[in-house]
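Just one protein chain is left out here, and the rest sit where they should.
Our next item is chain A:
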Amino acid sequence: MTPKPDVAGTSPPPEEPAGRPGIPLWDLVRGAFEDPSRRVTVLGGAACLGLLLLLFRDTLWDFYYSWTTDENYSHGFLVPLLSLYFANQVAAKGPAPVRGGAILGGLLLAAAILVRLVAIPLPLAFLGELALIAGLAGLFAVLAGSAALRRYWFPFFFLLFMVPLPIALYTRVASPLQLMASQMASAVMNLTGLPVLCEGNHMTLPGGVQMFVAEACSGMRQMTGFLALATAVAYLTTKPGWYRAVVVLAALPIALTANVARIVLTGYVMHYVNPQYASGAYHTLEGILMMGFGLLLLNSLCVLMDQLTPRAEGVGFPGRAMLNMNLVPLPAPKEAS
């Protein structure tokens, strides 16, 4: 393929041969830096990025604080890394023409700056956090053009998963989930012969053993992580739109199911084994096991849906590789018959 000249009249460097090992995103930046006509974009872009981060330094601190102190968002550190991974994948397609985008990007960047400024006197830090992502996208559009923004939209969109929800909103969502998980877990335990009295998030097991479903067990923690993971899987797959939508939407019931299973397991352990195994390191281990259970459910759903979609050549299910599961695939409908 012959490289097309961009609007500035310069030709992008020849594309790397297919299959060459390396980091496409890094190669793209290095290639631009080595090209004297594009070096200004790299240097100016780096300077502008520095200014943007300086402008949003409080927001960056908020992120760091939330990710290190709130276990609901401890996955926050991974999100920018995954975004870079996705950007790297997009970069493998080669450079996008630098065309248009200055007005759109400028407006986006200006709006982000304005929101950041508004969040200084007003208690609207959440909007300031969203504005950082908008600012990054706007800056990118100004420097790289609208075609590049269209190409790289997902890495920017994915950054939303690093933003902690406002406390008021989080609590409004987590509290009903917490109650729902308690009620469902109690129902399961009662159905399986373990009588439980459920009052809100307090459960009383036989013998007066008390069990409290904490906010951490509401399912929100798994939900935020699962939602990010499911979105990544949906993006990476080449399946149809409905398949991707189901993967993303399934994150919610899967997180809730895994959480109910965790509470039921804790109840069984407290009643049949020893209440001391329902706290501390054992409880954390349960949490990890249930995360694995959730991943298994997500993977099973994908395997099931694979049976409903036509198999495309050379297209595998990316979720499986991501989930690092080595399940035996079910036979395709044709083979099964």
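Convention: a residue touches a chain if its C-beta (ideal position, glycine included) is under 8 Å from a C-beta of that chain, and two chains touch if they have at least 3 such contacts; residues count from 1.
Heads up, the rule we're going with is that contacts and distances are computed from a predicted model.
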Missing chain, UniProt name, options "ABC transporter permease subunit", "Xanthine dehydrogenase family protein molybdopterin-binding subunit", "Methanolan biosynthesis EpsI domain-containing protein" or "Metallophosphoesterase family protein": which is it?
"Methanolan biosynthesis EpsI domain-containing protein"
Of A:Trp26, A:Trp61, A:Phe77 or A:Trp153, the one touching the omitted chain in the full complex:
A:Trp61
Could you tell me which of A:Asn201, A:Gln222 or A:Asn299 touches the chain that is not displayed?
A:Asn201
Name, in rising order, the residues on chain A that touch the hidden chain in the full complex.
7-8, 37-38, 40-41, 44-45, 47-48, 51-52, 54-55, 58, 61-63, 65-66, 69-70, 73, 98, 102, 105-106, 109-110, 113, 116-117, 120-126, 129, 139, 142-143, 163-168, 170-172, 175, 178-179, 198-202, 214-215
